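One structure is given here, and the rest of the page talks about it.
Up next, chain A:
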Amino acid sequence: MSALPVILGLLPIAAAFALTRRRRLDAIIGMAVFSLLLASAFFLLHAPDVAITEAAVGAALVTFIYVLAIRKTGRLTVVASEVPGLIERAGGQITGFEYEILERLAGRLGLDLVVQFVAREEIEDILLRGDADLGAGGILSDSDHRLLWAPPHLPTARFVIASRGPAAAVTEPVPFRGYVADTIDAVRRRSTLCMTVDLARFLAISRQNLDAYDVRRIEEDAETYAFVLGRSRGDLHRQLSALIVSLRASGDLDEMARRHFP
Partner candidate 1 sequence: MRRPRLPLILTAVVLAVAFCAILIADFGFTGPASTSVERFVGAAERAGAVNMVSAIYLNVRLFDTLLEVLVFAVAVLGVRFYLTARGRPEAVEKIPESRVVGVAADVLLPLILLVSVYVTIHGHLSPGGGFSGGVIAGSGLLLAAMVAGTDAVDRRLGGRFLGRVEWAALLGVFVLASVPVALGRTPLSDLLPAGTPGAIGSGGSILLYNMLIGLKVFIGSWVIVKHFVDHRGEI
Partner candidate 2 sequence: MDLILLPLVSFLAAAVTLAVRRRSRLISVLVLLVEAALLIRLGLALQSAESVTLLLGGWDRGIAILFVGDQIGMTFASLILALDLAVLLYTWRQELRPYFFMLLHLVVGTGLAMVFTKDLFNAYVILELLTLASFLLVGYERRPREIWASLRYLILCSLGMSLFLLGIAVVYYHTGTLSIPEIAARVAASPDARWVPLAASLLVSGVAVKAGILLFSLWLPAAHARAMPAVSALLSGVVIKMGVVELFRLSEIFPLELTLIVLGATTGLLAIVYAIQTYDLKRLLAFHTLSQIGYLLIGFGAGSEAARLGALDYAVAHGLFKALLFLAAGEAARAIGSSSLRELVVRRDDIPRGARIALLIGVVGIVGLPPFAGFAAKSILESGIHATILHAAVGLISAGTVASFAKLLPLFRTRSSGRCCEWAHVAAYGWLGGAVLLFLPLSATVIPRSVLAATWRWPAFAESFGAILVGLGIHRLVQGRPLRLPMRLFRIEEGTMVILGGFFLVYALMRLA
């Protein structure tokens, strides 16, 4: 009867091991091992009926359905703020220029692409915490050193939006780099303004009523969009960089840009 204390002692260790696993498959297998140990403990506690049931139900059937239910392939988790043309929801699907690049990346790596839409200001926090692999959605290349930046994939055009009327004529355009939602809000409030915005913000704004404003495009490409990655995603960063470089070299990138921004 010396086996019983050993098995009983192993039980909490097995349970704690299973529940601290990062991968779900490991956790499920860990719990299956726990159930087997539990069944043998029942047997040694003179409860053969319970042991058989626990082994058949707890160790076998539960494990089967959990293993079947979970996805074996990994995921590429992307957090993005919704930007028309770049990455947006349309009729239950996600489309856009950036989304197409991401799809190619996921396909190349054999991962399932999962996009979660969040507010623009949350993206950095989420990446820093490591809750997602990659950030997208018209992010202007920046020098935030806490994060990794992929090579730029799209130059932004610049647009000047100015209120009509005498007040606007004298005002110099100020660059407006607020978040997309703030920009839209400013236009919706029809406040008097004169600002330059980048392509993503312009596309978002252009769904609003722009009657009250003069809009003009400046042909000067100062800034670019890029994907942003968490500091620990070095390998992913390399893969993404290689992909963008090869896309640009083959001309696919230009073709895609023409398709999404006629």
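Methods note: a residue touches a chain if its C-beta (ideal position, glycine included) is under 8 Å from a C-beta of that chain, and two chains touch if they have at least 3 such contacts; residues count from 1.
A word on the picks: all candidates are chains of the complex that A comes from, given by their letters.
What you see is a predicted model, and the numbers here were worked out from it, not measured in a lab.
Touching chain A in this complex, out of the candidates 1 or 2, is candidate 1. If you check the complex, the residues on chain A that touch candidate 1 are 24, 47-49, 51-53, 56-57, 60-61, 64-65, 68-73, 122, 125-126, 129, 131.
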